[in-house]
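Left out: one protein chain. Kept in place: all the others.
And then chain A:
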Amino acid sequence: MVVLSAARWVRSRLTDRFWRVQEVLKYARHFRGRKNRCYKLAVRSVRRAFVKSTKARREKKRFLRALWITRIEAASLEHGLKYPAFISNLAKSQVELNRKVLADLAIYEPKTFKSLAALAQRRRQEGFLAALGDGKEPEGIFSRIVHHH
């Protein structure tokens, strides 16, 4: 710690204003217009940018989930299934894959996704038979539930 006598303290000058200004401007370099050069405008813009990025973290989760749902819907429609039918029948068949993984499978492993769609379709048919057939037919194979205790 630098200890100065009282008289000198009054006369000391601010010498690192440049670096204090650069600390703020470095976050504004990719902005448009005078906000990327002028400190007074940049301070306001940088603060708003930080606030927006903090708040957007909650929105990002919603946005990505909607994106996954869109992609799964498109992929399942290619195989003749609608999204609600696909997701509900997968859940009833105890396939606990989340939407992120399903979207990645739909993009990178199309054959796996096709087999998942076929599984959901089969489970759907068995559900219809169980609901409408009433009694005499045996229970569906893919409708069996495994209990993990």
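Throughout what follows, a residue touches a chain if its C-beta (ideal position, glycine included) is under 8 Å from a C-beta of that chain, and two chains touch if they have at least 3 such contacts; residues count from 1.
Just so it is clear, contacts and distances are computed from a predicted model.
Name of the non-displayed chain as stated in its UniProt record, restricted to "Large ribosomal subunit protein mL43", "NADH dehydrogenase [ubiquinone] 1 beta subcomplex subunit 7", "Integrator complex subunit 9" or "A-type voltage-gated potassium channel KCND1": "Large ribosomal subunit protein mL43".
From the set A:32, A:57 or A:111, the residue in touch with the chain omitted from the display is A:111, counting the whole complex. What chain A contributes to its contact with the hidden chain is residues 1, 75, 78-79, 106-112, 114.
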